[in-house]
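Note that one protein chain of the assembly has been removed; the remaining protein chains are unaltered in position.
For subunit A:
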Amino acid sequence: MTVPVIGEGEARVEQLGMAAVTILVGVFGCIGYFFVSNLILDRIYPASGPQAGRNINRAGAIRPWLFLMPALALLGVYLVYPVFVSVWLSFHDARGETFVGADNYVWLINDAKFRESMWNNLMWLVFVPAASTFLGLVAAAVTDRIRWGNFAKAMIFMPMAISFVGAAVIWKLIYEYRPDGQEQIGVLNAVWTAMGGQAQTWLTLPGVNSFFLMIVLVWIQTGFAMVILSAALRGIPEETIEASILDGASPLQIFFKIKVPQIWGTILVVWTTITITVLKVFDIVLTMTNGQWGTQVLANLMYDWMFRGNDTGRASTAAIIIMLMVTPIMIWNIRNAAKETR
C-alpha cells in the first residue's frame, strides 16, 4: 500500500524497503540454508562409491535434524529460554537483581486485583468456550441446511479475520455512551433508549461489564468453531444418518443422538482450543476497559506490572500462573487432536 503522507514520505519508503529486504532475506535465507546444508551433507556422505549404502543411511539419519535446526533454534531462543528466565525472574525483585524467595507469589495471592483477575478469568473460561462452541455448532448445523448457508457461513466467519484490537474498537463503538439529551451513537444504547430504557455506560456496570467484553471474543471465536464443526459434521457417514431415519429418529434426535456423539472428539478439541485463547485474553480487555471497573484479567495484570509498574518479578509471577493454567489443557488438547487424526 502506498499512503502519501506529507513530510513522512521518505521515512515510510525507508520502512517499506526494510520490510522488503527482511522478507527477501528471510525467504531466500531459508531456501539457501536448506539447499547448502543439504549439499554439504551429500558431499560428506556421497551416495556412491563402495560405502554408498552406509552413507545413504547415515545421511538419512542426519538430514531431518539438519532441516529441523532453524526451527528448533528459534523456538529455543523465543520460547524455551523465556520460560526459564520468567521462572527465575519470578523469584527476584522488581529489577531482577535480588533473590526474594516466594515473596512475589505470597504478594500475588493476597493481592485484590489478582483475585479479581482469577475470578474474571474463570468466568471467561466458563462462558466464552461454551458459548462459542455451542453457537458454532448450531451455526454449522443450520447453515448446512439452508440455500444461502455459504453466505451465512462467510458472514459468521468474517470476524476471525479481524484482529482482537480491531474487534474491540468495533464493539466499543457499539457500547458507546452519550449523556442524556444527546443522540446515542452506540447501537446498543440506541436500541435500548428506543425501547424506553435509560442510556447506560455498559462497560462500567459492575458484574455484567465483563460479559460485554466476553461477547467480543465469542463473536470472533464462533466462526472458528463453526468452520471446524461444519467440516466434522460433513465427515459423518451419510449412511448412519439414513439408517437412523429408517430407525424412526426425529431430526432433533438425529442431531443429538447420532451426529453430535460422532463428532464429540472434535467438539472437545474446539472447546479446549478456545479455552487456551481465552486464558491468554489480553487485547480486548486492554483496549476496552484496561482492566478497570472490575474487568481485570491475568494477562492484562501481567502487562500492567511489566510496563506500568516496571516490576519484572511480579509480572513474571503472573505470567507463570497463566502458563501453569494453560499447560495441562494444552497437553490434553494436543493428545486429543493426535488421537482424532490417527
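We take it that a residue touches a chain if its C-beta (ideal position, glycine included) is under 8 Å from a C-beta of that chain, and two chains touch if they have at least 3 such contacts; residues count from 1.
Keep in mind that, in the parts below, contacts and distances are computed from a predicted model.
Novice: With one chain of the assembly withheld, which option in "sn-glycerol-3-phosphate ABC transporter ATP-binding protein UgpC", "Transglutaminase superfamily protein", "Thioredoxin reductase" or "Urea carboxylase" matches that chain's UniProt protein name?
Specialist: For the chain not displayed, UniProt's protein name is "sn-glycerol-3-phosphate ABC transporter ATP-binding protein UgpC".
Novice: Looking at the full complex, which residue from A:T240, A:Q292 or A:N310 touches the chain that isn't shown here?
Specialist: Within the whole complex, the residue contacting the unshown chain is A:T240.
Novice: Touching the absent chain in the whole complex: find that residue among A:G101, A:P179 or A:G248.
Specialist: A:G248
Novice: On subunit A, what residues meet the omitted chain?
Specialist: 237, 239-240, 242-249, 258, 261-262, 264
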